[in-house]
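Missing here: one protein chain of the complex. Every other protein chain is in place.
So, chain A:
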Amino acid sequence: MMKSFRGGVHPNDRKSYTANKPIETAPLPNKAIIPVRQHIGAPCSPIVAKGDLVKKGQLIATTDAFVSGNVHASISGKVIDVGEYPHPGLGTCLAIVIENDGQDEWAEGIPLKRDWQSLDADSINKIIREAGIVGMGGATFPTHVKMTVPKEKTAEAFILNAAECEPYLTADHRLMLEESARIVTGVKIAMKALGVTKGYVGIEDNKPDAIEVMKKAFEGTGVEVMGLPTKYPQGAEKMLIKVITGKEVPSGGLPLDVGVVVQNVGTAVAISDAVTQGIPLIQRVTTISGKAIKEPKNILVRVGTTFREAIDFCGGFASTPEKILSGGPMMGMAEPHIDLPIIKGVSGILALAEGEANTGKQSPCIRCGRCINACPMGLNPSMFSLLGEKNLFEEAVEDFSLLDCVECGSCVYACPAKRNIVQYVKYSKAQNAAKKAAKK
């Protein structure tokens, strides 16, 4: 039995809705709404204007800033608008709207054939940067930034995050079963770029079929495929590293502080496509699930397709949903409506039926300590809700290490008083940042 990390919870994984459904290709959208910000970091600026004709894979927004992710056209057609549109993470965002011409034509020079083995680290990272690849597990941190090892640090190992610990989500699971060759290539490329020889694939043991397929696919590569205990949040970077290498990323630090770089399964596929075929990140596999979805599916979908179109492709709603989520139920974001574009980081769209989303009414904390037992970061979450309630943000940061909280939601899941601890955490972090900014 593998060693586990401290804390965590065991929610019902509800993956059976889609775990056995092969990836289906969703129809192209009539219009693709492509936001210029689909990543953490600087927004891109549009380099096309209303009326321009664009082709699939063509660069349409970019920036000189290092921490950013290029944006490409996901379909071929005419730019009909550049303006503010709804965005699943930001409320609204500047977006480029492309009307589909039905041709689905590639931009010049794509796809190409490239021998990745002859490339050096710098050129691999350059390709990844140009392709606009970001962390596809949901965090959307630009991949080339993660892959660039600063001079004072050294990479020793690469970890493929295939835990997929969020309930409902099965996109990575299906990718592993259906696209193992591209995953292997992506991992090899990443390891070459990092100059490491040690590689691991961490998969939660509730996916034995994926573990088996991956073990076979990685045979002879020196990459170790490991079945990990199924416990949320096994896929949180720091927990994954701890379980696989035994090392703890220091408080406030990054995986590279312990010599590790972690990438998600979808990201590995995107790396493979970009480096071997020159294809930028314009599509992704995502899980459409939840009791309120008629036919839950895993779909391959172009960026800029709306939630509505994706849900329609899955037969529409079976009942009136109480919540629409982008991402999983533990860390995903609840969306007010479904006329939102699917962007690079949307790992799932969930429509939770009434009663499926257990909101519960908040009552006073009874100090039962379940949140402390659940917290993988070794914090005291009860204090975040108590201090947040009283607007004591500085105390939360200084005395209870608020900034170490990764907002995984384990504490809220475990709380019998149904306290909205993560809400207080987000609120307190924002208030604290505002206070700090005001002081400067």
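Here is the rule we use: contacts are C-beta pairs under 8 Å (C-beta built on N, C-alpha and C of every residue); 3 or more make two chains touch, one makes a residue touch a chain; residues count from 1.
The rule is short, and it goes like this: contacts and distances are computed from a predicted model.
Asker: Between "Lactate utilization protein", "ABC transporter ATP-binding protein", "2-oxoisovalerate dehydrogenase subunit beta" or "Ion-translocating oxidoreductase complex subunit D", which matches the UniProt record of the unshown chain?
Answerer: Record says "Ion-translocating oxidoreductase complex subunit D".
Asker: Per the definition of touch given earlier, which of A:I23, A:V54, A:I189 or A:I324 contacts the omitted chain?
Answerer: If we include the chain that is not displayed, A:I324 is the one touching it.
Asker: Which residue from A:I127, A:V201, A:L352 or A:L387 sits in contact with the chain not drawn here?
Answerer: Looking across A:I127, A:V201, A:L352 or A:L387, the contact with the absent chain belongs to A:L352.
Asker: Determine and list the chain A residues touching the chain excluded from the picture.
Answerer: 6, 9, 11-12, 30-31, 33, 86, 167, 238, 242, 248-253, 306, 308, 321-325, 329-337, 339, 350, 352, 356-360, 363-370, 372, 375-380, 382, 400-401, 404, 407, 409, 412-418, 420, 422-423, 426
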